[in-house]
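As you look at this complex, bear in mind that one protein chain is not there, while each of the others sits in place.
Labels A, B and C are assigned to the chains in the order they are written; within every chain, residues are numbered from 1.
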């Protein structure tokens, strides 16, 4: 009955099984065969050359990604709702050594080429101002919406025109892929570096940082070590990622989460603040209504005045989802 | 037949079991009951008030520890063999924002008050020179030796006299405790902050950073988040630590490793470069001799010209250890 | 005929004379008698204990000030028009090691307790969000307006209530003091650290960083050296500051600049975008009108669409000011 976050979900049994199997694996740090297989695995998944590193959190994946594409005196254009701006206690500033996040607008946490350009165009091109060097978008977004491949391409085209590198925060990339029914490759055209999330989707402690520009990866490997993120038993992280990709478990898990969210969205269609395209719902709700739901045992966060957030996940139980849908409809 | 490192050891089954049990645990990040129980657990273990955080690597535990006790313009006195100097790709400099490691000598990777003082005494007390602010010692050391409680106290007394804070890198604290037969409290008198290692000793991905000065902990909590080390499913890290402490598994595992090392040390007594007081051995050995051992299937690293390193661990098989001992004796 | 900036003004002859007299002064860095006299001089000027350092730019004065009062993981509330946000290429982020500027609104570049509080109140008090630790206000502001002593006190009271330290960017403090006719002490009640500008007001390369909390100064001294700002011939900077304070030259110079600005303001009263309270004017002006002025030999910057900026200074020639006033009135 917990709809607080996908972080609260349990670890998928296949992930645990893969970790236990990694006991038999050779070598420390990232020298083992599971870790070394990641480049090929993600290259195959995305249909282009990729270099992939495991990391224990999405926060550090984002932060190292930005550090590889933005100098300390540069700026990163992102939406003002971005996780990198609001939820990482300054990790991007720490890893980039002080780069500035330049905040763009756009409905439903989605930038457009226009909202990104207006930020950049307001900055005189001189040495006194922090100049944009990178653009970072989140897909699925922090408000449960999804950029289409065309929308991603449009932003990437703007970035290429301006000389900015592109990062995608894909903490919930799986949910976006399922929603769109498109391939990972379609979702990431024009992206230089991707934070590919697994932890919110059934993993335990392994995210992938995927470089489509392999020239950036050596820098990232050193920043990973320096950040204290080169786990000595890295094989247990690589194993998690392989397990999530095996048989498209990552898509199956995301599909379950999205389906649950869609079920709730139908029941709450009159209350939706944003389109429900992934596994997060933002509902208008009075404090009394929220209290009534909580009294029935449902757990969730208040988001802002008069708005609550619900998050579903791979292990959300259909009976509990149905019951919550019914309860909301009955308010 | 692998004696490369204690990182290559498998994860202890009790650790896996505890992680799987954590599936049922509430809440994300460090808000779960397992994480919240760490302060009390370490306070009990050390017999004084402690605040404890889980972290995924010893490198980041060390680096955050130093950042809490040394300003960016300060210096940390440590042995020139220290892990923080040689094996962390500058993580201390990263987390402290550029503090300087000030390198002291001493036999067998152990500083003495004299070798530490000589470093400090050579630094004029002015604004042009980086001034010492902290001292960091490793126990057991990087060369497999152990500081006695009296030796730790002597260094801590020097530090107190000079106004330096004290960090202990206890990546192999368990091995030191077993060797000395003394309590954790005895080992850490005068220490402000301890990196308490579990990964080399049967854990998977959880170390503890233990503050005996609780005033430092709020700073550390923010640096952990900012470093990308606040895992969203932190309960699986806390579970590992509890499992290692339950029934003194940490001591049992270290005892097994130390026993295996002692077995090898007896067989190689004429070759020892340093006393064998924990689970690492450094042996004089010609390249031909090393090749002969490798030809028999034993894996280990060359350390320096004419010296090899052997590391035992909690799961080193007695029959393999015996066989290696015999093989060394027969060289 | 240049109204680009007060940076373009010449150096006051008394400043040069004092620098040349410093040839005879003893000792390097800040060990000379001129540098050592600054603490007493500013303590007397402000009527409370102060520690004062010379620095070559206002940018570094601001940045070091912030570094002493805000940790790397903290935030500094400032107006979105603040110099620290817009004109320092990330110097605050560099010196603070990545603190975040939290942008508040308010008419005419002036925050109010309400606009500052609304920024803070939107930030949940948890470890995921950068928490405010300091407040920085500029007086006179970047838009040529002035905080009254009561307005400063109100912000300082809010800060004290919330546990934030207070920085004032006084690059044009002299212009504010002259406008208000109040003492420096009145202008800085509740301020912990002040960047006191002289370069825009007739100096060459010396600003003062004044700590009203002397406990912060040791930290600042080390950050100054580490930032490469401890000039080896610091006596020539101290000499500039003494010359500016002697006989209240700083006030006389600012008075001249303010008077010139007021003359222009009267001529352009229908065009003013902001009140003219110091030495900067922002005028609505069509491109054709601006071109007409430039054709007559007047130099100034376009500020934004349909707005130009004029800046007067200590050496603005009254005849040129009159002529410009006439030319504007005649548009």
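Here, contacts are C-beta pairs under 8 Å (C-beta built on N, C-alpha and C of every residue); 3 or more make two chains touch, one makes a residue touch a chain.
Bear in mind the structure is a predicted one, so any value in this text is a computation, not a measurement.
Participant: Any idea which chains on screen the missing one touches?
Facilitator: Result for the missing chain's touching partners among shown chains: A, B, C.
Participant: Touching the absent chain in the whole complex: find that residue among C:79, C:133, C:167 or C:200.
Facilitator: Only one listed residue reaches the unshown chain, and that is C:200.
Participant: Of A:127, A:150, A:305 or A:330, which one is in contact with the hidden chain?
Facilitator: With A:127, A:150, A:305 or A:330 as choices, the missing chain is touched by A:127.
Participant: May I ask which residue of B:11, B:25, B:130 or B:204 touches the chain that does not appear here?
Facilitator: B:130
Participant: Which one touches the absent chain: B:6, B:23 or B:88?
Facilitator: Result: among the candidates, B:88 touches the missing chain.
Participant: In the complete complex, the non-displayed chain touches which residues of chain B?
Facilitator: 72-73, 86-90, 93-94, 97-100, 127-130
Participant: Extract the touching residues of chain C with respect to the undisplayed chain.
Facilitator: Against the missing chain, chain C presents residues 2, 4-5, 7-8, 10-11, 16, 19-20, 23-24, 26-29, 55-61, 63-64, 88-91, 94-95, 199-200, 204-205, 222, 225-233, 236-237.
Participant: Which chain A residues touch the hidden chain?
Facilitator: For chain A, the residues touching the absent chain are 29, 71-73, 97-98, 127-128, 219, 221-226, 230.
Methods note: only the chains that are shown with their structure count from here on.
Participant: Measuring from CA centroids, which chain ends up nearest the centre of the complete protein set?
Facilitator: Of all chains shown, the one whose C-alpha centre lies nearest the global C-alpha mean is A.
Participant: Using mean CA coordinates as chain centres, what's the gap between chain A and chain C in Å?
Facilitator: For chain A versus chain C, the centre distance works out to 42 Å.
Participant: Centroid from C-alpha atoms only, then distance chain B to chain C, rounded to Å. What do you get?
Facilitator: 49
Participant: Using the touch definition from the top, which residues of chain C touch two or more other chains?
Facilitator: Answer for chain C, listing residues that touch two or more other chains: 72-73, 97-98, 127-128.
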